[in-house]
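Below is the structure I would like to discuss, written out as structure tokens.
Only one protein chain is missing; all other protein chains are in place.
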Amino acid sequence: MQSRNPLRAALPLPRLLAFALVWWLISEGAAASWSIGVPAVLLASWLSARLLPPQRLTPSGLLRFLGFFLLHSLLGAVDVAQRAFRPARPLNPGMIDYSLQLGPGLPRVFMLNVVSLLPGTLSADLEADCLRVHVLDADQDNPAQLAQLEARVAGLFGLTLP
Amino acid sequence: MPDLYHALTLFLLLNLGAGLWRVVRGPTAADRMLAAQLFGTTAVAILLVLAQAGGVAALRDVALVFALLAAVAAVAFVRRAWPQPEDEHDRP
Amino acid sequence: MTGPDYLAALLLLAGALFFLAGTLGLLRFPDVYTRLHALTKADNVGLGLIVLGLSLQSGSWLVAGKLILIWLLVLLAGASVSHLIARGARLRGIPEWRR
Partner (left out) sequence: MSLLQTGIDALLALGLVWLAWRALACPDLFRGIVLFIAFGLLMALAWVRLEAPDVALAEAAIGAGLTGALLLAALARLNRIAPAGTRADTREAWRNAPALLLVLAGAGLGLAVLSLLPEPAGLQAQVAAELGRSGVSNPVTAVLLNFRGYDTLLEVLVLLLALLAAWSLEAEPPRREAAPGPVLDLLLRLLLPVLVLAAAYLLWAGAHAPGGAFQAGAVLGAAGVLALLAGWRLQPHLTGLPLRLAIVIGPGGFLLVAWALLLTGRPLLEYPPALAGALILLIETLATLSIAATLAVLFQGSRPAAEPPA
């Protein structure tokens, strides 16, 4: 979608706000820092707009995704910790294929990254629409977990899965 | 609280030291590299704890730089230093 | 120590426990793929809990935000690097350990 306003296309408002927030945080709120902060935020927003097309994140999708992500990454860490602490080292790894419903593009790559942070799954490769996942426990219902994650990622980006 | 911070730092350092065993043992280059990646995360944690313990805000900046550059060495490994899979076949 | 102090101390200790789990995984798990699981999960959550504990102690929203930003950067790097290493290991035919 081509924006009619060239300035808004080069410096989209959500990016400006996001990078201004990042600057405010890393400078720990130092007011004097904005003399360099303003040009830096403009430059970073322009660069970011050139590198990544604008995304339509939905606030409700974001909240639901955050809750899901925080809970499940904690579960993932507990799961790995249990396996590491137990003397018997209960592992039953395997490699599974999962066909992605998400189309190519940023949401799919985002999903690839999140897969590695969630319980028992590690994204190992992507070929066409097939995501190869290394799992810690081949007996679990890993595809169902992945499908749940995929639905949350789709919700985050305001997409509906076919 | 200061004692807790320092005990935590010591504990994290010992973790890091134990991880060195994996660097020495390998067996593959990837094992050594991922151990180094783990050290980066541990170092960020240590720096943040020390920043709070000593009230030194600048240490958070050191941690920020570590976090920003955490991937650089590993990406250099994957893209350059890891022998290519086809290298064995097309060597004369 | 007051209530929030105890909570912070608890979070810091829990974080330390996950770091220990990550190191144990690194040392005890049988192949590069399973070790990557330990790298991306235990240590990142360990750092997250430590960040949470320190945020409580810092008493400043700004510092808390900066700590969370640092955590997100480490998450991004960790997830990306472990995918790159897992993919590279598969391409190079590093065998998987099976029970």
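Order of writing sets the labels: A, B and C. Residues in every chain begin at 1.
The criterion applied here is as follows: contacts are C-beta pairs under 8 Å (C-beta built on N, C-alpha and C of every residue); 3 or more make two chains touch, one makes a residue touch a chain.
As the structure is a computational prediction, the values presented were derived from the model and not from experiment.
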Can you list the shown chains that the omitted chain is in contact with? A, B, C
Spell out, residue by residue, where the missing chain touches chain A. 19, 22-23, 26-27, 33, 35-37, 39-41, 43-45, 47-48, 51-52, 106, 108-110, 112-113, 123, 126
Mind pulling the chain B residues that touch the left-out chain? 2-3, 6-7, 9-10, 13-14, 16-17, 20, 23-24, 26, 29, 32-33, 35-36, 39-40, 43, 46-47, 50, 56-59, 61-62, 64-66, 68-69, 71-73, 75-77, 79-81, 83-84, 91
On chain C, where is the contact patch with the chain that was removed from view? 73, 76-77, 80, 83-84, 87
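Note that only the chains that are shown with their structure count from here on.
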Whole-Å distance, C-alpha centre of chain A to that of chain B, is 22
List the centre-to-centre spacing of chain B and chain C in whole Å, with centres computed as mean CA coordinates. 11
Just the number, please: Cα centre separation of chain A and chain C in whole Å. 16
Counting only residues that touch at least two other chains, what does the list for chain C look like? 22, 36, 44, 46, 63, 66, 69, 76, 78, 80, 82
Touching two or more other chains in chain B are residues 57, 60, 64
Quick one: in the complex, what on chain C touches chain A? 17-18, 21-22, 24-25, 28-31, 33-34, 36-38, 40-42, 44-46, 48, 60, 62-63, 65-66, 69, 75-76, 78-80, 82-83, 86-87, 90, 96-99
Could you pull out which chain A residues touch chain C in their complex? 21-22, 24-26, 28-29, 73-74, 76-77, 79-81, 83-85, 89, 91-95, 112-114, 116-117, 119-120, 122-125, 132, 134, 136
Considering the complex alone, what residue numbers of chain C touch chain B? 1, 5, 9, 12-13, 15-16, 19-20, 22-23, 26-27, 32, 35-36, 39, 43-44, 46-47, 50-51, 54, 57-58, 63, 66-67, 69-71, 73-74, 76-78, 80-82, 84-85, 88-89, 91-94
